[in-house]
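Report on the structure given below.
Of the protein chains in this complex, all but one are displayed in their positions.
As written, the chains take the letters A, B and C, and residue 1 is the first residue of each chain.
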Amino acid sequence: MKAIVHVGLKPGVLDPQGRTIAGSLQNLGFDEVKGARQGKVIELDIKGDDVEAAKARVTEMCEKLLANTVIESYRIEIEA
Amino acid sequence: MKAIVHVGLKPGVLDPQGRTIAGSLQNLGFDEVKGARQGKVIELDIKGDDVEAAKARVTEMCEKLLANTVIESYRIEIEA
Amino acid sequence: MSKKIKITPEVVKEHGLSEGEYEIILDRLGREPNINELGIFSVMWSEHCSYKSSRRHLGKFLTTGKRVIQGPGENAGVIDIGDNHAIIFKMESHNHPSYIEPYQGAATGVGGIMRDVFTMGARPIANMNALRFGEPSHPKTKSLVAGVVAGIGGYGNCVGVPTVGGETNFHAGYNGNILVNAMCVGLADQDKVFYSAAKGAGNPVFYVGSKTGRDGIHGATMASAEFDDDSEEKRPTVQVGDPFTEKLLIEACMELMATDAIIGIQDMGAAGLTSSSVEMADKGGVGIEINLDKVPQRETEMTPYEMMLSESQERMLMVLKPGKEQLAFDIFNKWELDVAQIGKTTDTGRLVLKHKRKTVCDIPIAPLGDDAPNLDRPHVPTPQRDVLAASDARPPTDYNDAMLKIMSCPDVASKRWIWEQYDRHVMADTMDSSQSGGDAAIVRVHGTNKAVAITTDCTPRYCYADPVEGGRQVVAETYRNLCSVGAEPIAITDCLNFGNPERPEIMGQFVGCVEGMNEACRALDYPVVSGNVSLYNETNGVAIPPTPAVGGVGLIDDVEKHATLAGAKAGDTLVLIGKTEGWLGSSLYGREVLGHERPDVALFYAPPPVDLASEKAAGAYVRRLIRDRRVTAVHDCSDGGLAVSAAEMAFSSGQGTSLKGHGDVPLHAWLFGEDQGRYLLAVDENSVNPVISTAQSKGLEARIVGKVGGDNVSADGAYDLTLSKLKDANEGWLPGFMAETA
Partner (left out) sequence: MRTAVIVFPASNCDRDAQSALAKITGRDPIMVWHRETELPDVDFVVIPGGFSYGDYLRSGAIAARSEIISDLKKKVEKGLPVAGFCNGFQVLTEAGILPGALMRNKSLKYICKPQPLTIVNSKSRFTTGYNGQKDVTFPIAHHDGNYYADKKTIDRLEKNGQVVFRYNGNPNGSINDIAGITNEAGNVLGMMPHPERAVDPLHGGTDGIELFKSVLGAL
């Protein structure tokens, strides 16, 4: 099974990377860019085939390690 | 409009971050984890509403800046 | 938000204001404050901004001296190092944020202290960090270490300022409340030092740097309130640091400072726009009017309350000379930073805020400072501890084991794992850093032959056992560390970390430490020029050990003439300056080998006394020896005594050391006793006699205690270990700990 975890900064948290990327795209002539945010995706290969169980476990992984819940939020997708 | 750019390492390129994440998860007792890969997502706010045009421009952004095609591949989603 | 919130007693209480304090506000305003005004009073009168528990005690410090240009009261202290050069420095805590989010908490701590320094016109040239973590076995310790260290490196490395040294302790007393103290040292021209006073009415007020978001609102009050287990759940928004913007801000400010445009400048630290605008106006004796619609904002719909209390990072406030507006716009635009003229100074003495064409705050500025509470909190002294006679402390059953244990205990073990994550060399002037295990870092004044030496120290277990003696010792140890590298000690900064001052025994620790520190400063002619107080460092009623961290700065006139530990050569004689009685009370030997601090034992003895007069004489003598190139290596004796000192000299020089000659002092006490005021010197054979006789002629004790050379670290009749085995034990602990899986 594959679990895809999307981790992004919570709304309102400063995203210096996103801001710098947007600025750089504008400098390169992409004037249509109004803003950018950067997040990460972690793709996990997981043994087993119980989607619900996997979801619960991956949630635990997010809380324990994958996301820094003080400033980040996460979203999990499971691909069976 | 929103463009979501997924950037990941090409297959075959060693991913030190992914490997460490998998190792740490296993150490934390998540034995079901067989492997992990880390990629990034860049979300762009874009002026205009022509999806096709946007796709072409965002592709150009990827080639010019957002991805390093020596090691990375990318995928673009446009949300109108 | 502004009008609708009713100011109930609950709202007042939530803002951390007492009934009495609120009465004063009502009196000074002659009416009820609105929520913005209440918020402003609340942060200005918080412990963090007003120093209400500590102010009267700090006022006793020696703060002047022949090299002091600016003492406490500005963003950082300024000292004169000659040739129109000034060194500007300060230390500050970021304890609570680092416990909640170690990476960002530590990173923004580094960013904040650098702003305090460059806001005064100094280019930061060195950073230091003093860290205290819980015991290694505590489940949070490892991730806190990893996060804090990565955060300090992540910020400092990116800005391109070398992190040249620091200290790291582990103790159960910090399990629920780690300490992250960061120090920054900057270099300026004396005629280009900038202050925060906003003198003169009608001058433009400029905002530069990052946009304002809703970051860390109430951060200042958070840093002033005790933790409970809930704080982790509440998860106040921690700020994210942006070192890239900080770097641009430094360069842009330096560029503007090279012109004559600036009247006053201040970074926006705790309590952001509020404290910066109020302090600048207050110092300048003017009023200030701000149009909040002009404040660059990252979020939509921000209220005046949020804008005034936001602690978004990487922002500065400045008052310019009229007519210089365009110049400022041009420079900050060039560096792609946000810049806005948000208001002007006035002659009303009031802080007036406009938002969407309405006046949302109109209060007199003077009471914010003048009427800030200045408490005389009850304090009781720490009870005197018994003195532990050397003969009452047992020798180790096995000296080799004892030595290995001490050299690998968390406080003594090498911190390489930490400092290898810091860029120590950027800017081309680091002459010595953590890398050599030296007593103080040495950073050259760019383009000259002069250098500054920098150290941070504190021995919390001494301060716990006896705050006054501990306070003396902290200052004396920094003095000694500076002398050890050949620097003339000039001045200190401090970061006073304590528990809840509302408890008389904690307040007693604070008062005691300050008293001891002050005594040492006066005796050593070594003033305090800046500092920071961090109180309420406790969790569930358990306070941290009293931790008055001190950062000392000294001057080396000729950088060719400095000493390190590394210079010891085979065949050198080891000479010990200072008197050895074998003081084992509050020693590492007591803690690590005899288990004194174990909860079931809980024995606390008086710490070693500091003789300030001989401290001064010994320091002067050692400096002279270094200047005259009479010594090849110098190391002071601190934690773990002579044995640890000699071992560390061996590690750094790659030469074995052997100790011998304990005389009347019991062997174990001679080796591990922590008598103060001592220096271990490696001296070329031909210089031994003059070095000893001159010392004696100055009334200093000086004895031959051993030799340099060979492959072993040994002490006659005690331990004998190969250098490599001992070094592995010393180097191995931290990486081993960090690699262990949970």
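FYI, a contact is a pair of C-beta atoms (placed from the backbone, for glycine too) under 8 Å apart; a residue touches a chain by one contact, two chains touch by 3 or more.
What you see is a predicted model; the values in this text were computed from it and never measured.
Asker: Which residue from C:330, C:370 or C:420 sits in contact with the chain not drawn here?
Answerer: C:420
Asker: Which of C:21, C:242 or C:338 sits in contact with the chain that's absent?
Answerer: Here the residue in touch with the unshown chain is C:242.
Asker: Please pick, from B:28, B:53 or B:71, the residue that touches the omitted chain in the full complex.
Answerer: Candidates B:28, B:53 or B:71; residue touching the omitted chain: B:71.
Asker: Need a quick check: the contact residues on subunit C for the chain that isn't drawn.
Answerer: 150, 153-154, 157-160, 242-245, 247-248, 335-336, 419-431, 435, 444, 446, 559-560
Asker: Kindly note down the residues of subunit A that lie in touch with the hidden chain.
Answerer: 16-17, 20-21, 24, 28, 38
Asker: Considering the whole complex rather than only what is displayed, give the residues of subunit B touching the chain that is not shown.
Answerer: Answer for subunit B: residues 12-14, 16-17, 20, 64-66, 68, 70-71 touch the chain left out.
In this text, only the chains that are shown with their structure count from here on.
Asker: Between subunit A and subunit B, what is the gap in Å from one C-alpha centre to the other?
Answerer: About 10 Å separates the centre of subunit A from that of subunit B.
Asker: Quick one: in the complex, what on subunit B touches subunit A?
Answerer: 6, 8, 18, 21-22, 24-25, 28, 30-48, 54, 57, 60-61, 64-66
Asker: Going by the contact rule set out above, which residues of subunit C touch subunit A in the complex?
Answerer: 100-101, 103-104, 210, 213-215, 235, 237-240, 242, 244-245, 298-299, 312-313, 336
Asker: In the complex of these two chains, what residues of subunit A are touching subunit C?
Answerer: My answer: residues 9, 12-16, 20, 23, 68-71.
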